[in-house]
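A single protein chain has been omitted from the complex, and every remaining protein chain is retained in its original position.
The block that comes next holds chain A.
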Amino acid sequence: MSTRDHSTTRRGFLQSAAAGVAVSAMTHPAMAQKQPPVALEEYSPTYFTAEEWTFILAATARLIPSEGDGPGATETRVPVFIDLQLAGDFGNAADWYMEGPHVPDAPAQFGYQSPLTPAEVYRAGIAEFDEWCRQNHNAPFAELDAATQDAALTALQKGDIKLASTQGASFFGLLLQNTKEGYFADPLYGGNHGMAAWVHIGFPGARASYLEWVGIDKPYPLGPVSISGERA
């Protein structure tokens, strides 16, 4: 019979991009709550350049704005989530089949056919979209007013702005998907800070035990817990 090397199994977990966050949060859950994290403007991105980071802060703040009921992408630290995801397996398409030949202009129903990794799509997409903003509005995206930013993002989403450099991949699609992931994922991955997005919608997080609440049409009474043991 084969023997089982548990340390090997866990190694994959520890090698993930979120490892630093995961280990420190699990070791010091109390500290993680008490010490406010570094401000987003002072955060040193793992993947993004300074210019790209400025774009990500501005763009995610429009996709999930701070105004209105509930936290925005900024308060929940969605940009940190995206940075760590792009630095890790997701950003590097570590699990995807990336062999050629590539047919980037294939019908969308064939799925992802770009030769670029998600991290490369962001790099190319941010540069080209910022350049479009400069040419059309005389400033990079982050320096535009909110209404102009929203209009530019809408044009990007609708395909009115076409980015040739992303080679068939949807930069906007990835950005929106990753923004929502960072909003609702466990705080282990750097976003959903304080589980504020879970509190906003009433999701109890990693509680994972509800037998006594099956079939009951009433709001669930307990707030969320995270994998590392935070409560809110």
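Operating definition for what follows: a residue touches a chain if its C-beta (ideal position, glycine included) is under 8 Å from a C-beta of that chain, and two chains touch if they have at least 3 such contacts; residues count from 1.
Simple rule for what comes next: contacts and distances are computed from a predicted model.
Enquirer: Per UniProt, what's the omitted chain called: "sn-glycerol-3-phosphate transport system permease protein UgpE", "Gluconate 2-dehydrogenase (Acceptor)", "Acyl carrier protein" or "Nitrite reductase (NADH) small subunit"?
Expert: Its UniProt record gives the name "Gluconate 2-dehydrogenase (Acceptor)".
Enquirer: Tell me where the left-out chain touches chain A, residue by residue.
Expert: So the residues of chain A touching the missing chain come out as 1-2, 4, 6, 9-10, 13, 62-65, 67-70, 72, 89-90, 93-99, 101, 103, 106, 108-113, 150, 153, 157, 176, 179-181, 184-186, 188-189, 197-198, 200-211, 213-220, 225, 227, 229.
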